[in-house]
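Only a single protein chain was left out; the remaining protein chains are all shown in position.
Let's look at subunit A:
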Amino acid sequence: MTAPAPAPAPARPRRGTALGRATSRLFDSRWAGLAGLAIAVLAPFVIATPYALSVMTSAAIFVMLASGLNIVVGFCGLLDLGYVAFFAVGAYTSGVLSTRLGLPLVATVPAVIAVTVVAGIVIGAPTLRLRSDYLAIVTLGFGEIIRITANNLDVTGGPSGIYGIPGLTGSPVVFYYLVVVVVSVAVIGASRLGRSRLGRAWRFVREDEDAAEAMGVHTYRVKLAAYIAGAVWGGLAGVLFAAQLSAISPGSFTFLQSALVLMAVVLGGMGSTPGVVIGAIVISLLPEVLRDLADYRFFAFGVLLILVMLVRPQGLWPHRSREAGS
């Protein structure tokens, strides 16, 4: 897993127009990531109302979720319709440990990582023999199993969930910056993983699993690694979610959530880190921007999503392969 020096890629425009070249260069530029981070860091200096901070924090957490799912779906091509299960596992593990045992939330992080790795293996090991549609159906089932289990166990508080989870920091501003730091590390980490040797194996599996296996890629192990990485990302996002809301209940982990995260990945551009970040921000901010439409809010949301997919079916910021000859 040696991280290769991310050499500034030679601009490889696919379209010949000058405009295409210019946008392509912009898309490939690493400054885009820095600019995004700068916007995130500077935003509270522009607007720091509790509402704005709450919305921005939620958006950042959603970015982390989407970048985790991007590892599974975007890099490795495994369609996961139950990704929110890992989010739930992380949120519940930290919630249960912090409220029942009185641990500070930070101290639950190692446990969350351990539990989500186990969850990733539990779902991954038996299901990764399946491909495409069949895998999607099993993951869909897994998402529902986790939610219904949480709904029925006493330790998870049953349908009313867990409340009174201690926050990570007192001030919402400090918490926002903490989330930005964690999410940035997570996004960069996911992106570097995607460019590592493992990441290349993931993409090989995505493009042609049989060919990958024939070329000596241990596809089973590689796919399991994608699952585990995605699970850990989701679980850690769950810890942030629990800290932000202070109360979690099964109602927050429905299939709709899984679908929204997947939508963020597809909308942004599968496998493209900046794309997924933008997709996640759009998906999480759009309903808030449309809040004033009240009854028509989700109708407008749906129409806008359809429009985007019609205009840019490849995603807002599609992935461009950095490998020569592709």
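Observations on the structure shown:
Following the convention adopted for this analysis, contacts are C-beta pairs under 8 Å (C-beta built on N, C-alpha and C of every residue); 3 or more make two chains touch, one makes a residue touch a chain; residues count from 1.
We take it that contacts and distances are computed from a predicted model.
Looking at the choices "Branched-chain amino acid ABC transporter substrate-binding protein", "Cell shape-determining protein MreC", "Aldehyde dehydrogenase family protein" or "Acetolactate synthase", the name in the UniProt record of the chain not drawn here is "Branched-chain amino acid ABC transporter substrate-binding protein". Touching the missing chain, out of A:N70, A:T127, A:S252 or A:S272, is residue A:S252.
Only one of A:T139, A:Q244 or A:S258 touches the absent chain when the whole complex is considered: A:Q244. Of the listed positions A:G161, A:G199 or A:G235, the one in contact with the omitted chain in the full complex is A:G161. Summarising the interface, subunit A meets the missing chain with residues 31, 34-35, 38, 42, 44-55, 58, 151-152, 158-161, 163-164, 173, 244-249, 251-252, 287-288, 291, 294-295, 297-298.
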